[in-house]
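Got a structure for you, written out below as structure tokens; questions coming shortly.
Heads up, one of the protein chains got dropped from this complex, but the rest are sitting where they should.
Entry: subunit A
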Amino acid sequence: MKAFDYIEIRIPAKPQYVSVIRLAISGLATRVGFLYDQIEDIKIAISEAVTNVVQHAYEESEQGDIVIGCALYTDKIEILVTDFGNSFDFEEIKKEVGPYEPNSSITQLREGGLGLFLMETLMDEVKVNSENGVTVFMTKFVKREQVKHRDQTITS
């Protein structure tokens, strides 16, 4: 028996499908046993990853697909988001992202670029490979104490 179930979804890189992926991943995370708050975190992280591809990788051609691969384990979920468009330099982008500083001036406030920061904050592990297109690999573990809590809430 395999250690995990693997599910793959392919969508056109268009904004209207981001919520569809969010819903699908939310359903899969429920199967693994994540609780509400963790599922909401995963929903944001996957949306950020897919949104990045929709907004950046296909700016020129407007043609292209995003493939979302999802491995379900007993205690974690692994999500792979990959495109076949333009790659971006993760390290370069990473330098420009992060939370807002309390004393930053109004004009300095960025209106974008929080996506990668949120992915890294909300997931346990995030890796990006931009050699051939962009591939984002994210992992989140089921918190043990929350599993206990889940058992309690199911019986109550």
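The rule we apply is simple: a contact is a pair of C-beta atoms (placed from the backbone, for glycine too) under 8 Å apart; a residue touches a chain by one contact, two chains touch by 3 or more; residues count from 1.
The rule we apply is simple: contacts and distances are computed from a predicted model.
J.: One chain of this complex is missing from the view, so tell me which of "Anti-sigma factor antagonist", "Assimilatory nitrate reductase electron transfer subunit", "Peptide ABC transporter ATP-binding protein" or "Biotin-dependent carboxyltransferase" is its UniProt name.
T.: Looking only at the record, the undisplayed chain corresponds to "Anti-sigma factor antagonist".
J.: Where the complex has a chain not shown, which of A:I11, A:I25, A:I66 or A:L118 is the residue touching it?
T.: A:L118
J.: Name, in rising order, the residues on subunit A that touch the hidden chain in the full complex.
T.: Its contact residues with the unshown chain are 15-16, 18-19, 22, 37, 40, 43-44, 47-48, 51, 54-55, 99-102, 104, 106-107, 109-115, 117-118, 121.
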